[in-house]
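Worksheet: the structure to be examined is printed underneath.
A single protein chain has been omitted from the complex, and every remaining protein chain is retained in its original position.
What follows is subunit A.
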Amino acid sequence: MEKLVLKNITKQFGSDTNLVTALDDINFTAEDGQLTLILGPSGSGKSTLLTILGGLQRPSQGQVAINGQNIDQLSTKEADQFRLDHIGFVLQSYNLVPYLNVKDQFTLVDQVKPKGNVTAQKFESYLNTLGITKLINKFPTELSGGQTQRVAIARALYTNPDFILADEPTAALDSSRVEEVGQLFKNIAVQEDKAVVVVTHDLRLRAYADRIYQLVDGKISLEEI
């Protein structure tokens, strides 16, 4: 069953002489049970594509359908609720809230979404895989770049989302961590039947992907594996 579909998506910024076409007639599908990789150089439109997928931005043209429901015309409020219920974002600049400790980064969301988050047991296993169990009481300033990135990944998993959208989740990680994160995403996709979309220029993640797209200058192409 297809889950996440982009149909003829175009996204343009600015107007007239400043017009930038970040995405040009994109057709894209991500299925649950699969890890979908979008590879592309800097400035190719990866982040833009991901924000449109997650309902953070509206496309200039085209449709975004999730489970057959169009989300591109949702109101801000509906889009908020939608993200809260269905989407886990790992942001490129893995922003943590500086005055909350690691544990509170996760549980803050309980205040607006008390139900449907992952069980403590399962979350514990995520923390274990990510190697951040011991960091739970630290504050973001006490974490290294790689640790921060892994906390951001855990935060995205906490709400037990149907879709995980990750923007460069491995940029700050060394090779062994990359393998673990790749494997974790792969496991979540396969074992929990979720659609995981990872946007990256990190070729090391290729090994875990079920489907790979190449994005160049806003144009996308499906790679045959």
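Simple rule for what comes next: contacts are C-beta pairs under 8 Å (C-beta built on N, C-alpha and C of every residue); 3 or more make two chains touch, one makes a residue touch a chain; residues count from 1.
FYI, contacts and distances are computed from a predicted model.
Asks: With one chain of the assembly withheld, which option in "Energy-conserving hydrogenase (Ferredoxin), subunit B", "Putative hemin transport system permease protein HrtB", "MoaD/ThiS family protein" or "Carbon-monoxide dehydrogenase small subunit" matches that chain's UniProt protein name?
Replies: "Putative hemin transport system permease protein HrtB"
Asks: Touching the left-out chain: which of A:Gln81, A:Asn101, A:Asn160 or A:Asn187?
Replies: A:Gln81
Asks: Touching the left-out chain: which of A:Thr36, A:Gln92, A:Thr170 or A:Thr200?
Replies: Answering carefully, the residue with contact to the hidden chain is A:Gln92.
Asks: Pick from A:Gln111, A:Thr141, A:Ser175 or A:Gln191: which residue touches the chain that isn't shown?
Replies: Residue touching the absent chain, from the options given: A:Gln111.
Asks: List the residues of subunit A that touch the chain left out of this view.
Replies: 47-48, 50-51, 54, 56-57, 76-77, 80-85, 87, 89, 91-93, 95-98, 108-109, 111-113, 155, 159, 167
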